[in-house]
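A single protein chain has been removed from this complex, and every other one stays in its place.
Residue numbering begins at 1 within each chain, and the chains themselves are lettered A, B and C in the order written.
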Amino acid sequence: MSITLRYFAWVRERIGKPDEVVDVPPGIGTVGELMTWLASRGEEYAHAFENPKIIRAAIDRTHVKAHTPIGTAREIAFFPPMTGG
Amino acid sequence: MSITLRYFAWVRERIGKPDEVVDVPPGIGTVGELMTWLASRGEEYAHAFENPKIIRAAIDRTHVKAHTPIGTAREIAFFPPMTGG
Amino acid sequence: MTAATTVRIQREGFDAAAEAARLTRGRTDIGALVTFTGICRGAEAGEPIEALTLEHYPGMAEAEIERHVAEAVARWPLMGVTVIHRYGRIAPGEDIMMVAAASSHREAAFSAAEFLMDYLKTRAPFWKQVEKAGATDWVEAKAADDSAAERWVRPAGRDAAE
Partner (left out) sequence: MTAATTVRIQREGFDAAAEAARLTRGRTDIGALVTFTGICRGAEAGEPIEALTLEHYPGMAEAEIERHVAEAVARWPLMGVTVIHRYGRIAPGEDIMMVAAASSHREAAFSAAEFLMDYLKTRAPFWKQVEKAGATDWVEAKAADDSAAERWVRPAGRDAAE
């Protein structure tokens, strides 16, 4: 399954790119599982996801939790807690 | 004791004047007693003070309660609940 | 912290935007500006109105508002507060009054603006009269305004007159 990933703020800085298309291996069911898999892809990913509890995620531009199933997501974004306003 | 009384809004309209100087008879100790005495001064006063519980008062431009002593007040004002803002 | 405070009671209209802008101009310590503008509506309880007339108690109105502005400044870290309240005849669509509160953070600015509004509604000596088709009516005070004001009262009997 091919999904566009987008990274923002220091998640983007640590990974070193704003987005990428990845082929998610079978067996990855939830957003949390996707983070664990991403963290295993190299030092920069391990750094970005070293504390997955604080990373927020959105599927197709809607906030989701770590236990949310990926389902038929086209775009999944990871970012730190928001600081707008 | 000579005190300036000031009336506002419908209290002023009912009494028919915005202010007056009155000689308060001895024995009138509190703002509430002053209202009772004023109510006895004629029909227009009786009408203005017919429901003294809802009339607000200020002594020398500070809000007071019916049980507040008149003390050395120079100016006492009576008015309906405020509706500014 | 010294707060720039302005209190004006006036018959003439005012420019709420310009007054608010004056609080922040040339400063870089303000992070949050909250403004409230009260506007004369064209209908009251479903009936069209021609105008509002505001009566006030000169001298006491200024003193009461200044006292509450000072209390807001004592309670929250404010950098500026402006209160302007008109009296006299005001037509629908015209501004009646405004409150602006500036602070480094939003909580203080919102709280101070709401505190001042709740107190102005219940304690500032102004009375609104509505003109409807030639007749006039005094606006009745709302119990909801009293309870809104009560939420700001602090336990220690700081207002002996209450």
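Keep this in mind: a residue touches a chain if its C-beta (ideal position, glycine included) is under 8 Å from a C-beta of that chain, and two chains touch if they have at least 3 such contacts.
Bear in mind the structure is a predicted one, so any value in this text is a computation, not a measurement.
Student: What shown chains come into contact with the chain that's not displayed?
Tutor: A, C
Student: Using the document's definition of touch, tell me which of A:3, A:24, A:48 or A:77 contacts the absent chain.
Tutor: Hidden-chain contact among the options goes to A:77.
Student: Give me the chain C residues in contact with the hidden chain, please.
Tutor: 16-18, 20-21, 24, 26-43, 92-93, 104, 106-107, 109-110, 113-114, 117, 144, 148
Student: In the whole complex, what residues of chain A lie against the chain that is missing from view?
Tutor: So the residues of chain A touching the missing chain come out as 6, 8-10, 12, 58, 61-65, 68, 77, 79-85.
Going forward, only the chains that are shown with their structure count from here on.
Student: Could you state the distance in Å from the CA-based centre of chain B to that of chain C?
Tutor: So the centroids are 26 Å from each other.
Student: Can you check how far apart chain A and chain C are, centre to centre, with Cα atoms defining each centre and the answer in Å?
Tutor: Measuring from centre to centre gives 48 Å for this pair.
Student: List, in ascending order, every residue of chain A touching at least 2 other chains.
Tutor: none
Student: For chain C, which residues are shared contacts with two or more other chains?
Tutor: If we look for residues of chain C contacting two or more partner chains, we find none.
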